[in-house]
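Excluded from the complex is one protein chain; the other protein chains are retained at their positions.
For clarity, chains are labelled A, B and C in written order, and residue numbers in each chain start from 1.
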Amino acid sequence: MADVTVPQAAPAPDLSVRIGSATLRAPVIAASGCYNKGDEFGRLTDVGRYGAITLKSITRYPRLGNDMPRLAMTPAGLLNAIGLQGPGLDHFLHHVAPALQDVPTAVIASAAGFSVDEFVTVAAALDGLPNVVAIELDVSCPNVEREGRCFAADAASLAQVVAAVKQRVRLPVIPKLMPNVTDIRPIARAAQDAGADAISLINAVRGLVIDVERAQPVLANAAGGLTGPAIRPIAVHAVWEAAQVVTIPIIGMGGIAEGTDALEFLFAGATAVAIGTANFRRPDVHLRVLEAIEREMFRRGCRRVGELTGLANPGFAGPRPAAGL
Amino acid sequence: MADVTVPQAAPAPDLSVRIGSATLRAPVIAASGCYNKGDEFGRLTDVGRYGAITLKSITRYPRLGNDMPRLAMTPAGLLNAIGLQGPGLDHFLHHVAPALQDVPTAVIASAAGFSVDEFVTVAAALDGLPNVVAIELDVSCPNVEREGRCFAADAASLAQVVAAVKQRVRLPVIPKLMPNVTDIRPIARAAQDAGADAISLINAVRGLVIDVERAQPVLANAAGGLTGPAIRPIAVHAVWEAAQVVTIPIIGMGGIAEGTDALEFLFAGATAVAIGTANFRRPDVHLRVLEAIEREMFRRGCRRVGELTGLANPGFAGPRPAAGL
Amino acid sequence: MSQSGPYLEPATLVRREFLPPGFWYLTLRAPQIAAAAKSAQFVALDLPGTFMVRLPLGIYTVQDDTFSLLFQEWGERTRRLASLAEGTAVSCIGPLGNSFRLPEERTTRATLVAGGLGVAAMWLLARELHNAGMDATILLGARSANLLVGMRELQIFGFPLDVCTDDGSSGFRGTVIQRLQALAPPGVLYGCGPPGMLRALCAYANDHGITCEVSLEETFGCSLGTCWGCVVPVRRGCPQGTGYPRAESETRSFDVARVCADGTVFRAADLVWQT
Partner (left out) sequence: MSQSGPYLEPATLVRREFLPPGFWYLTLRAPQIAAAAKSAQFVALDLPGTFMVRLPLGIYTVQDDTFSLLFQEWGERTRRLASLAEGTAVSCIGPLGNSFRLPEERTTRATLVAGGLGVAAMWLLARELHNAGMDATILLGARSANLLVGMRELQIFGFPLDVCTDDGSSGFRGTVIQRLQALAPPGVLYGCGPPGMLRALCAYANDHGITCEVSLEETFGCSLGTCWGCVVPVRRGCPQGTGYPRAESETRSFDVARVCADGTVFRAADLVWQT
């Protein structure tokens, strides 16, 4: 009744981001191949606060994967050659997919394939599974030998896959680009032009480690994919360049291990980030990164996390949300 | 007179390697851009034991280089954007070149350029300078903006430069390839087919680091070249792949910081190795690496260091020296 | 996921002991992990430095709210661990992995076969057998006497310790497998140690129709079962295997299982040893 000024609590920061038609509750995602459905991390973190978890890439047919060893430590990095091990699409749909409804956050399903048809078949089957809000296309896995180049290695074949998948899938489609290309820009641009709703980058960088004692590669597969902080400058650069030529959201990843690392990606032009390798060391890394992002929003007076996107990149081509709204 | 068996000393291991018509006394070289003429390291190491030192790349015209900062530390790596600072060819010939005769080992001169003509002019002028035994072509420096791609980014323009330089230069010509290509093999092959006497790989990997505090790239140039142990698996992989398609010698580099690192490159297929960044931490790294190579030769009973080349690479295409000769 | 872990728990290094010629025995305080630990389980340690993956080490002994580790300095991570000062806290995840299964019949005579540091998996098993009132023999093997570790702690259960050294410098001269062949066949076998030894042990057990479980090691990434970096080949149909259908193009006749999450303990009858 009396005219009292009630001190207003600052409105909670808005951490949500949009990836095509999907809205994620936060801009921090578990990267493909490092998380299964998240059960194993259950007690060690709080998956419910993640923006999404990305499933390990699913192939049309079952794959036993590569021989052992599949992993090697490198300076500030990890080299892996798992070889897309997985149950194949049918087994996945029957035995794994039903449990997706128990995942406490959004799920991004990842499709991998060795032909356009395989991609379309797998992606179409994943469209509409419980909790799945988007389909990532692993067009870049460097571990698997294909005749000729990977799909992500040239703009034309990438565009072909993306366009074909888009025709059959209603959920947002997110091709995941690989860093082993001469110029990421035409590839990123081709993805957008073919209808991609967002792009993920980067996948692992090709590498090889030799066991000098045995005079043999450490990995049974010889070459593998390099991940972890060692590749972070390469990944930030890729996001920086892609963000100057596409207007769709970018999911940045590669070597994020703490909050400032994630901010580098956002400032370079990513809308969200994903974390893979660092989970192996710190199962709660996603939460730490989320908190660092919140602190940065507070420090800069941002209400929506999207205001951080592209902040350091003068050529950022994406939409810049008006600050402070 | 009496019939006495004199115990024979084991013959000294032969560390020398051939790069085209040049013979280096040892397979360990100082990488371009990290060593000037070696004077600064005079007291801290023994340059006389190196196989060679590579000069900083020389351009046709003087260059002030990029603004500061030019350096940033990264996990197990270093990002640099020097911007090919240098006096230009004429000044170099008059004021620096005469002192090359005091360098206590062989010199590899490095030519950089922005057109085929510039490469030919610079390389031809370096041919025949005192102590210079080979000409490296920096067709890959990632720091300098060129119209379109770098020469090392596609096989055709690389072949053009190499062929043009070969016509005017008698010393061995060594194009230095860059890792930022979709497939190193056709590029390496094109270098050989155009007459290259050897190839160097890899140059720095493109990267970018953002200063989160200032929301700006750390380097004034934004992007830079990533070097140091972080990129070693990438470099070893590049050597591994190139060694399967060329028969000319490969000078391997990228992240070598100790003996076993150098052995990885030799085993992958390199004839010699070069070291850049690690000198900043350990000025005597070349000597340590040399000693490790000698120990490995002893351990494996090799007389000539060439016997180590390609040992771990079943597809090694180069000449395999008969062991134990 | 079981209710008894894994926990993400800071473990305080309360005691470090160097065991010549090159082993370390560390005691860490971590109440949740100590309370939950069962035989053959391991912890994954996050060490200071730029290591991308945690170091997996078997839980050796458990006492009150502490557990111990027994290890050798192999490479950078074990070297770093050995260098930590008492009082330091190390982030641990554990206990991880499955455990040895005790025989259903109380009267079954168990033989525990440990090669070298494989002994690290045996103390908790010995305690479990002891608590169950069962009888057991422990075979310990090493290249030579000075490389025998773990006897001090294992003795307390009163089980006979049968020592074998390759060079005869202590106990039986020969491998634990040769020793085993010289003894009456046991009712059940448990093994941990280097791959060559385990392979021979499994062959022995399979030949003689003896139930045998072994705890394996591999290069680990996540230690939790999510990265598929640590698989071993297992017999098709093995309940620990993936049980995937087979692609037509697949020429390999086995399934695979994750050592970290499906193991580390596997039945000898289920393992496929590749050449």
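Going forward, a residue touches a chain if its C-beta (ideal position, glycine included) is under 8 Å from a C-beta of that chain, and two chains touch if they have at least 3 such contacts.
Please read all numbers here as calculations on a predicted model, not as lab measurements.
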item: Of B:Ile19, B:Cys34, B:Leu177 or B:Ile293, the one touching the omitted chain in the full complex; value: B:Cys34
item: Sole contact to the chain not displayed, among B:Val28, B:Ala52 or B:Ile82; value: B:Ile82
item: Touch list for chain B against the chain that is not drawn; value: 33-36, 39-44, 56, 61-65, 67-78, 80, 82, 85-88, 90-91, 228-229, 277, 279-284
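Everything that follows uses one rule, which is that only the chains that are shown with their structure count from here on.
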item: Touch-network distance, chain A to chain C, counted in steps; value: 1
item: Reference chain B; chain at largest CA-centroid distance; value: C
item: Chain B residues counted as touching two or more neighbouring chains; value: 75-76
item: For chain C, residues that touch 2 or more chains besides their own; value: 50
